[in-house]
Structure formats: structure tokens, C-alpha cells
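Quick one: structure below, then a few questions.
Left out: one protein chain. Kept in place: all the others.
First chain written, first letter: the chains are A, B and C, and each begins at residue 1.
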Amino acid sequence: MSAPPPAKPVVVLRPAPQRTDRIFTPATQELLRDRFTVVDLEEDPSEAALEEVLPDAFAIVGQPDLPAQRLARGGRLRALLNVEGNFFPNVDYTTCFERGIHVLGCGPAYAQAVAEYSLGLALDLARGISREDRAFRAGQERYVSDSNADAVLLQGSDVGLVGFGNLGRSLNRLLAPFRPTIRVYDPWLPPGVLHEHGVLPATLDETLSRSRFVFVLATVTDESRHLIGARELELLPDGARLVLVSRASVVDYPALFSHVASRRLLAGIDVWPDEPVPADDPARDLEGLVLSAHRAGGIPEAFQNIGDMVLDDLTLIAQGLPPVRMQAAARELVGRYRNRPVT
Amino acid sequence: MSAPPPAKPVVVLRPAPQRTDRIFTPATQELLRDRFTVVDLEEDPSEAALEEVLPDAFAIVGQPDLPAQRLARGGRLRALLNVEGNFFPNVDYTTCFERGIHVLGCGPAYAQAVAEYSLGLALDLARGISREDRAFRAGQERYVSDSNADAVLLQGSDVGLVGFGNLGRSLNRLLAPFRPTIRVYDPWLPPGVLHEHGVLPATLDETLSRSRFVFVLATVTDESRHLIGARELELLPDGARLVLVSRASVVDYPALFSHVASRRLLAGIDVWPDEPVPADDPARDLEGLVLSAHRAGGIPEAFQNIGDMVLDDLTLIAQGLPPVRMQAAARELVGRYRNRPVT
Amino acid sequence: MSAPPPAKPVVVLRPAPQRTDRIFTPATQELLRDRFTVVDLEEDPSEAALEEVLPDAFAIVGQPDLPAQRLARGGRLRALLNVEGNFFPNVDYTTCFERGIHVLGCGPAYAQAVAEYSLGLALDLARGISREDRAFRAGQERYVSDSNADAVLLQGSDVGLVGFGNLGRSLNRLLAPFRPTIRVYDPWLPPGVLHEHGVLPATLDETLSRSRFVFVLATVTDESRHLIGARELELLPDGARLVLVSRASVVDYPALFSHVASRRLLAGIDVWPDEPVPADDPARDLEGLVLSAHRAGGIPEAFQNIGDMVLDDLTLIAQGLPPVRMQAAARELVGRYRNRPVT
Partner (left out) sequence: MSAPPPAKPVVVLRPAPQRTDRIFTPATQELLRDRFTVVDLEEDPSEAALEEVLPDAFAIVGQPDLPAQRLARGGRLRALLNVEGNFFPNVDYTTCFERGIHVLGCGPAYAQAVAEYSLGLALDLARGISREDRAFRAGQERYVSDSNADAVLLQGSDVGLVGFGNLGRSLNRLLAPFRPTIRVYDPWLPPGVLHEHGVLPATLDETLSRSRFVFVLATVTDESRHLIGARELELLPDGARLVLVSRASVVDYPALFSHVASRRLLAGIDVWPDEPVPADDPARDLEGLVLSAHRAGGIPEAFQNIGDMVLDDLTLIAQGLPPVRMQAAARELVGRYRNRPVT
């Protein structure tokens, strides 16, 4: 029989591999401690420590293992707040849904950062910004129009989005003043949703074959592995620019590199089949690529955004209101994701 | 006594240093020849050839010398269409204005290209895109957040624009979905114009001292030489990003490089005091810079945009309507510009 | 022991007081019947008929009574789709949540219609459109500026929104090009959500006292009854325009009418304490009002929008995907609404 709960709801912090001081500014942390009894397990992330606090816990901020029998011990649990970005199969989600425990993800915290980065990569590919910076540093710059033969405007262009979740929607907003024609392939969304956002529903083939700029934003599920394989890459028009910021397994990299090596395609790549990338990976010398080391989302403002969202949603839940900032896990999808955790 | 004019108005092409086939697509050129009697002097840009066609000329596309006595020989002249980008003091503009000869510039043709490029540079500076591409190629990439310590969002940031002509307005449109606070310094514009565009009028000092991102878009006049000198650069907040895409003489480069070398500022630079830049220029090795060789405007679509504008405005003028696409030279300003022609 | 289910999932239609042919176009209905076995109870909405189909039902479109014991008989039930607009306490929502039955509302289907209507009322109040139409018909029109003494622009004005759910967000989008300063009072939302939408979080008093245009969009809960009472109405600045399109009980009508009668405020009113409004209600003769009979949302396109959303979400759920178009009932809120059903 458990002791009476503390006067303030108990929030357990166990954010690893995320870090408490990265997601909570001092001000946010102070507000959190004002409103809740915070039990910080960052220094002692042992299972024993978690087990001990579980009976009192109102919410857990982090992604510890929570199988059914452990959840059973957390009788006061009202919310799990994942602050890493992906849902892993280490939680008995079915039990959570049955008990009305909120299962929340921090994906939306990264959306603006990824959208801005994706647009930055696209503009780099459109105009050769990093390529010509390198040439300049090597004393081989070419002036005015001499290095602009393949430069294109984003304005008025055909754009394809593969995936239209948080990232796609944020990017869509940033693209609006360029007045592009945007085709979207997202098998989880009916056309009506896409029309509401002013974009055109399309098949994957149509999205690829008609777009000068393609952004791959899809989350990985079993079905999306090698979604963009050798056949699909052939569909892209000559001179197309591909921006890859979601998950590496969506794309066939060797096939992509072959198109880039032959100057048919240009690509900005932020995710890689193996990270770190092997030292002798041929991509490192490939012209036509903008190389990026999984940097699209993890910036200080995005991390602090997570902490703000956690504080806001915990506060709402404690008031008997529904959370509104983090993303509620969908019962149907939480088991489908196959994202590899960042290590 | 001159001969009767040809049935169709005579348009003289003498575009150097611009090129006819760069600004006119085959389709545009066909329309031009349909509607006008085109005398193409590209192959023979001699003064004699120009003098010969002048009495019949309805319009001149290009920037030849047109002093008063030569203009006097062009009695049918209705329009001068500058296709290089700058107005030079090689035309007797006063006579043109008195006679109602349209003096038109092609600046608007470049605005979108420069705005997209400026945004691309800003996003590169915000996120270290070209810096990390170089590191990756050197086998020194850092993953996820390790290279993002100085990464910032553009969203919600304070942005300063120095100059609010065609470039500033195009860029302002692209920035809108980032919901920035935009301060503008433009001594040629009253506050009312800026309010209509949703930006805040500000002094130069206020624009610099309160902005995380500063875009220098000012055209050079005598008054704007070294507008942004050592004193002004000190005003910029730590970590500010400066994008320079207008004219080099607006900024004190040595002072700027010193701030970049000390890691206080980051800068994207497209224009240089001397072009080509000397081989041993220290900028070539400076981290914190994105180096660009006067590439912001001169892309194929911008050039073709010029040809389209020329065709449209010639057609309107020939119909007795005012031109609407190119920019009419302002009597008050045409003598003030001090842009060095691109060579 | 129940019979084996039909090959296609069984969807029960029992839309009253909504009507099947109003929400489903023939084309939508055909798609629905293609994908599902449709049992239409519109002609026989008896409890017996419902009971009979319940064991096979995959989803119910409508708002019948579903207490715990009845839900228990619907073992295959996966979704309840409310097509009337409000959640009533005639369903055992707790059981639904425990069993993972989707409880969906059609509120979003009306949002655009209400937002456009609200903007129409605001522009009418800003410019006296219906007032001067009446004057013109009475032969008493006043030309040009003579009837414009109290006319104001929406552009650049201070706007207050009371409530920021679907309606507030749709209206916020329509207001954007007017570049207003928008203050929002919504006690269910943390400031971070409002900042994401580019509006300013505010207290109710601040929202009222600083706004030239106020839109009351709040849903009624126990706490929001007479949210805008006599004291609050005094806070509105002279000449303010109030648009009332949510629920009548939010506002103190006699106090509002007294302000309108004294010409201090103008108001557009779509909802009324008693509907139909008594024949001798003084509002009928009041200048300064735009009178409207609960017309903001119920237009043909909104109704068909409901049918489209129902079809889309049923299709997704049948594919094992989460619904995305209708609004999931929040466990915390579904019991709080106090909207009176429309009769």
C-alpha cells in the first residue's frame, strides 16, 4: 500500500540520451519545480531508482523501459513524455492507452529547425553555395554568371514532398512565398487533408517525376524502407535536387550517388546508413552533394522547445486539461516506427 | 530629311556587356521580331553602326553612349532599355526626360534571384551548412548536436535590412513565414512606405544593434560609401550574421574580417572591393565566412526575365501604354548611382 | 455468440438531427458503400434497430445514446463519429477511451464557414454595409463620405479573440493580410501555442480593453457562462465592434444591448439566448446591430465537408491508420461542454 502522494504531482526526469540542462533552461526548470515535485534521475538512471519513485509518479519525462508489469506499479501515472524524438518498443503502449495515460512525443519541437535546415539545403543545391565557397577557398572561384550555369530559382518551381507530417507542414509554410507547385506523397493522409494545406496529393512516382526539388521527410516504417530505390531515382528529372533529412533507410544510397556522380542529380544529405560515416566513404569526395552529419534538428532552440512543451503540457494535464503542444502517440502508429535511436 | 519609318517600330539591340542570346530565349526573340523590326548590333557594336540606325530607332536595348548630340539624331526614340543593371553617366538623361523617352532599368529582373540567394546565405550562416560540408569532406564532421552549438533559428528572430528597394521587398516576402521582426534603414523612404510592407522604420544604428541577421542591400551612392564602417560593425550583437549582396564599397572589409576572425560575427559575402579577389586575400582562409564570387543575381532565369520584361514593355510602349515591368529611372536618382560596371 | 462479421466493415448511419443526404453527396455516398457495408437507420432510428445492428457495427455515424451496457454489446465498435457538432452526455465516453474506440467530432468541418462569416460580420460592422443597404432601400442613403463618419479599416487594427480553437485558428489565417495585432484569451492554451500562431497571449481584460474588433469564439463550459458580463463590456473601447458567433450564454445580452443602444458599441450577433428570438425582442429594432439567426456554420459546403471527413477517417481506421480529419474528443473536455443541441 503506497504512501499518500506529495502535495504537488511527482514528475520523474530520466531524459537519457537527452539531457536535462539541454532541454530545460534555468527559468523553465524553476517553473517546473514550482509546479511539481521533481525527481531527477539523470544522475542515477538505474532501474531500481525508477522502480522506487514509480508508485508516486504522475508523469515520466524520458524513455525508460516500461513493460506492463512496471506500468502496473505506477498507479498514479498520467503521462509519459518522450524527449528523444522516437517511440521505441520498450513501453507497453496498449496498457497506456487503456489506462488513459498520455503518451506524448517531442517531434514537433524539431519541426521548424528541420524545415529551416531543409530550405537551407535546397537553396544551397539551387545555387551552389557550399560548392562555390569551397572553390573560392581553393582559389578557383568563378565570377558572376560563370558558376551559375546550373543555378535555378526556387520560385515557381515544382516541389515534391515525400511525407507530410510535422516537418512537411512546417516546410510547406516556409515555401509559400516562393509560390511553388507542391505535390505530396503521404500514404497515411487522405487528399482532403492535403487540399486543406494547399498542396496537391500525388502518387510517389508522380511526385518524383514532376519535381525539380524533392524533400524526403518520411518517417521509416517497414513499408517505407527503400521507398526511393533505383527505379524511383530514375524518375527524377535531370537536374533535380534531392534533400534528405528524415531517415537513411528510405533511400538507396549507392543508386543515388551514381546519379550524383554522373551529374544528373544534386543532393543534400543529412542522414546516413551508417553513422559515423566510414572514413573512406566515396560520398566525401563527391561533387554535387552537400554533406551534413545528422544536424537538421538538434539545435539549442529546438532542445529548449522540448522543455517548454514538456512544462506546458504537464501543467495542462495537472489542471485536468488535455495536452496541446507535444504530439500524442497514435495507437495505430506507435508500433510501426522503425527509427533507429541516435547513439 | 529622314526616310519614312519602317512599318514596324525599329528596336536596336546593343546589349554588351550583356548578351542577346542570354536574355532572349528563342521564343522571346521570335515574338520580338514579330512585333518589331529588330536591328541587332551585337556583332557590330561600332559607333558608326549605331549612328546609322539611330534616326529610325524607336527603342534601344542596351547601354551605349548617348550624349545630347547623339540623342538629337534619334528623333523617333521612345525608350532606352538598360539590360546591364546599372545606370551609367554615359547618357544625357535630362534630354530623355524632357522628350519623354522612357529610361528603363532591369533591376527588378534580378530581385528574386538575389533574395533567394540572400536567404540561402543567411540559412547557411544560421546553421553552418557550408562549414560542415567542408568538415565532412575533410573527415572531421561532428554528428547531431556537436556542431550545432552556434546554430540558430531564423524564425522569430530580429532581422535588419539596410536598403529597401526591389531586393529588400523581395526578401521581405520570403522572410514573412519566419515571422521575424524586421527593422529597415532606408534614408530614401518615409516611414509610411515601410509600414505598408509590415516592417519597422529604424535608424542605421538601431537596425544594426538590434538584429541577429543583417542584410546589406543598399545601392551605392556617394553618401553610402562605407555606410557600415568600423563603428557600425561594433554595434552588431555578438553572434550576428551579416549578408552582403549589394555593393562592396558600402562596408569596411578589414574591420568586418577582424570581427569574423575573432568569432564575434559571421558573414556571407558576395561582393568584394576588388574583383577578382587577390589570390592571397586573407578572406580565403577565414572560418566564419561564406565566400561567394558576385553570384547572387546573374542566373539564367534572371537573364531571361530581362528579355521577357524588355519584350513586354516594348510592346506596351508601342501600343501607347506605359511600361510596367522594368523600372523607370528616377530623374532625381539616375545621376547618383556609383555602381562600378561589372567587367 | 455473434455471427461472423460481413466481409466489409459495417458502418451504421443514424445522423439525426443531421441528415444523410445533406452530409453525403451522391459521390461520397457511393464511395462509402463501396468500402463499407452501410446500414442506414435514418428511416428507422428506433433503439431496437440500433440494438440489432450493434454487434456487427464497426462504426456509428451519428449521436445515439450509448450507455455502458449498450457499448458492451458493440464488441467490434472502433469509432463513433459525431456529425451534429457537439458532444452530449449520452455516451459512456470513459468506456470508449478504455476500449480505444475513436470518438470523433465534426467541429473542424464548420470552422472555415464560421471564420468567413465572422469576417463578413466584422467588415459589415466596420463599414456599415447592412445599415446603409437598409437606408438605401428606405430612400435615405447618404453618398460618399456622408455615411462613413464611423467607418474604420480592419488593416492594422487591434483585434481580440476570445477562444482559440478551430474557429480562432481559421479566422486568424483570414486576418493575416490585414496585419492586425491579435490578442487572444484562451484559458485552455499555454502561451507557447499562441506564439506559434503569431498571436499575443492576453488576459480577458486586456483582450477586451485593447481591441477595436472582438470575436467571441469560446465554447461554453461551466466556467465560461457570462464570461463577458456587464463589467467586461465596460472594458471595450468606445466604437469597438463585437462579433458573437459561438454560444449565447457567454455574453450578458441586456448589458450588450444597452451599450449598442447608446452607440458606444456595435455588434454582429449570430447566437441568441432563446432561439427563435421572441417576436418583440428589442434587438430587432436596434441600430448598431447586425442580426443573424444562427447561420454562421450551417452551409451546404460545411455539411458536405462533414461527409468527406467521415469517409476519409473511416477509411483510415479500417486500414489500421489513425483518423486525421475529424477532431478526436479529449478525455478531459468531453464532459465539460455545455452546448445546447440545436433543435
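Details
Convention: a residue touches a chain if its C-beta (ideal position, glycine included) is under 8 Å from a C-beta of that chain, and two chains touch if they have at least 3 such contacts.
Just so we're clear, the structure is a prediction, and the values are computed from it rather than from any experiment.
Note on the undisplayed chain: of the listed residues C:Ala16, C:Ala49, C:Val152 or C:Ala328, the one touching it is C:Val152.
Within the whole complex, the absent chain has one touching residue among C:Leu41, C:Leu121, C:Leu194 or C:Leu242, and that is C:Leu121.
Counting over the whole complex, chain B has residues 97-98, 100, 188-190, 192-193, 308-309, 312, 315-316, 320-322, 324-325, 330-333 touching the chain that is not drawn. Mapped onto chain C, the interface with the missing chain covers residues 22, 112-113, 116-117, 119-121, 123-124, 126-130, 132-134, 136-137, 139, 141-145, 147-149, 151-155, 173-174, 176-178, 275-277, 279, 284-285, 290-295, 298-303, 342.
One rule holds for everything that comes next: only the chains that are shown with their structure count from here on.
Of all residue numbers used where chain A meets chain C, over half belong to both copies. The two sides are thus made of the same residues.
Look at where the CA atoms of chain A average out and do the same for chain C: the two points lie 33 Å apart.
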